[in-house]
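Taking it in order: structure first as structure tokens, then the write-up.
With one protein chain removed, the remaining protein chains of the complex are shown where they sit.
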Amino acid sequence: MGSKKESNFLNMVLTLSLVAIIAALALGGVYVVTKAPIALAKKKKLEAAIKKVLPEFDSISTKKFLPPGGGDSLTFYIASMKGKTVGSAIKTYTMKGFGGRIDIMVGMLNDGTINNTAVLSHKETPGLGDKMDIKKSDFSVQFRKKNPSSFKLKVTKDGGDVDAITAATISSRAFCDALTRAYDTFESQQANLNLDNK
Amino acid sequence: MNKFTISGSPHIKSDESTKKIMYGVVFAMVPAMLVSIYFFGFQAIRVLVLASIASLFFEWVIQKYLIKGPVTIDDGSALVTAILLAFNVPSNLPSWMIIIGALIAIGMAKMSFGGLGRNIFNPALVARVFLLISFPVQMTSWPKPEGFSIGLSDATTGATPLGIVKEGLGAGKTMSQLKPEIPTYIQDLMGQMGGSMGEVSAIALILGGLYMLWKKIITWHIPVAMLGTVVVFTSILWGIDSEHFADPVFHLLTGGMLLGAIFMATDMVSSPMTHGGQIVFGVGIGILTVLIRVWGAYPEGVSFAILLMNAVVPLINKGFKPKRFGLKPAVSKKS
Amino acid sequence: MEYFVIIIGSIFVSNIVLTQFLGICPFLGVSGKLSTSIGMGGAVLFVITIATMFTWLMQHYVLNPLGLEFMQTIVFILVIAALVQMVEIILKKISPSLFQALGVFLPLITTNCAVLGVAILTVQKDFNLLEGVVFAMSNAIGFTLAIVLFAGIREHLDIMDIPKQMKGMPIALLTAGILALAFMGFTGLV
Partner (left out) sequence: MNQLQNFTKGFIKENPVFILLLGMCPTLGVTTSAVNGLGMGLATTFVLVMSNLAVSLIKDFIPDKVRIPAFIVIIATFVTIVELSMQAYTPALFESLGLFIPLIVVNCIVLGRAEAFASKNNVLSSIIDGLGMGLGFAFALTLLGSVREFLGGGAIFGLKVIPGDLMLVFVLAPGAFIVLGYLIAIINRLRKA
């Protein structure tokens, strides 16, 4: 050893292949080991969000529906307790945020009443729009136990019932937009949801 | 270092002429100052005094203890920055925020670059944008101008005309529906509208501008290019759809348009040297302002537009440098 | 309309350098002179566009079908490194003049995180190939805009008497900060 290997063609190809093979093996190994934990971490996050927005449940079924206004389909996690549906967690979104897309999980009881909401991801301005997150302010509390049939999902400035976040009307409007999308889809798909309404 | 042969704008030969210019600008701002005191009362005096004391103090401390150079707080430039800063904030802004603004304007935008004549960006505007982004709630609660009052208590607040239009159009209303909510042009001219302290009265600002033109402190190129561009651009939009775009007069009289065009875009340190360059600079500010006002998230774009064009000034100066005979148009023959 | 949003969004609203913090090293390192900054901008435009095209194809026709998404980082960086080499060799042959202009910047580009960053972002944002290419080019234009503006300012600062503690990197970063402040005015434009 001591002196470096000569750079002839065979040497170069051999070394590079060897390095690549070892790297691929190492990566494959790590991938196999971390695959289950990664899936678990993702599932946990989703479950935590569903649990947060719905009353207690013991099983979940998943359905996808297109919103009546057009756009990407929304995922419904229909939760039931002892065979009876207790509500649906709807993964909804809006493109109208200050920073673009916002994903929100909305829990709706069988009659369409909003049980709770949870912001899944957003790019809103820190200190302003990010107040829609329950960790930052109480903005989202006002939606709890409100039914959009009587509670107008619009900010007060636009003639609705929602108190906007100070200086972040755009983010507040976007939040309402996402909720409206969830509610409209929920209403239009009543027949396909098989909810235990009575 | 050959700093004695090459230096950036402005090419100020003596301290005396700087002083004369700076105090000329201060004098030109007196009408707007008086109007702001008339409408916003004691609060306006508080903002003006606090901004001035804080700016002069920071300039003195930094020159004496950090840069350890000559102290030139009496040249009037810090005072001009202070008054412009005060003009650019709502009159009920908490005192500590005004002090932060003064620190940003003097400490960051001016002294970090070496002081007067070396700053790239207009100090008062850097401070305004810094404050606007840092304290969005306080920087957009505009007290209603209600005539002189001695109280320091919170006055009722309302939106600026630009804010009303942006909000209204955003909510799907049309211009004719919004008409009753926004002030009339006569009110705009006098200053009866919500806004930053110094921007409310068009007449007072124009008076100051005329004085500076008369005293040759500024030339017509930048303000005329900027305002002309705004008029042309907004007229086109208004002509296409008068229900969803505000008319050019509205754009001219509201917000920081005149304050920016007369007092801030014309700042000789951060604007181009040649008249050709100044026209390009003014046109650029006009276009950017309308873009931000009409399509951006912020209702007012003048300060952003001026800062953005400040950044382009070195390039404009290169493009409009009088060419020396025999010099190839090569770009990199420096140092 | 879709493309318009991508273009304005990447050049102004979320400028790759001033709001996304990608490609900072060349932004600070190669912006001393206007001519070099223009050269760098051109080289980046060239490489980012080709690299995004290739990595997009790799992702959609090799990695995704084989379930090897986790190899993204390693595959992308190798594609980019190989591409830069190839571009260098091909340019030298086909267009010596272009090679002269861009050549010195090419080796620097492999470690320019803007290239890898844009390639990954294109996949993350679920763009189709054409959208991806438009996105890549707009980002490169945004990079060029930022670096050219910045070079102009720095040439200007060079002849100024800056306080000695602020000379060099501090004043460059401060200027970039104020520039980023001004760019915030574009928020919400699209």
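Order of writing sets the labels: A, B and C. Residues in every chain begin at 1.
Definition applied: a residue touches a chain if its C-beta (ideal position, glycine included) is under 8 Å from a C-beta of that chain, and two chains touch if they have at least 3 such contacts.
Computed from a predicted model, the values in this text were never measured in an experiment.
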> Which chains here would be touched by the one that got left out?
Replying inline: A, B, C
> Who touches the missing chain here, C:Ile8, C:Ile38 or C:Ile74?
Replying inline: C:Ile74
>> Of the residues C:Leu34, C:Ile48, C:Leu63 or C:Met166, I need the one that contacts the missing chain.
In response: C:Met166
> Which residue numbers on chain A touch the omitted chain?
Replying inline: 1-8, 11-12, 15-16, 19-20, 23, 26-27, 30-31, 34, 37-38, 40-42, 45, 125-128
>> Please output the residues of chain C touching the missing chain, sorted low to high.
In response: 18-25, 28, 70-74, 77-78, 81, 110-113, 115-117, 120-121, 124, 165-166, 169-174, 176-178, 180-181, 184
>> For chain B, which positions touch the chain that isn't shown here?
In response: 100, 108, 130, 133-136
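Keep in mind that, in the parts below, only the chains that are shown with their structure count from here on.
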> Considering only which chains touch which, how would you classify the arrangement: line, ring, star, complete or other?
Replying inline: complete
>> Going by the touch criterion at the top, tell me which pair is linked by more C-beta contacts: A-C or B-C.
In response: B-C
> What is the distance in Å between the mean C-alpha positions of chain A and chain B?
Replying inline: 43
> Distance from the CA centroid of chain B to that of chain C, rounded to the nearest Å?
Replying inline: 33
>> Using the touch definition from the top, which residues of chain B touch two or more other chains?
In response: 297
>> Residues touching two or more other chains, restricted to chain C: which are they?
In response: 187-188
> Along chain C, where are the residues that touch chain A in the complex?
Replying inline: 70-71, 74, 187-188
> Taking the complex as given, what residues does chain A use to touch chain B?
Replying inline: 98, 127-128, 157-158, 166-167, 169-170
>> List the residues on chain C that touch chain B in their complex, please.
In response: 33-36, 38, 148-149, 152-153, 155-163, 165-166, 170-171, 174-175, 178-179, 181-190
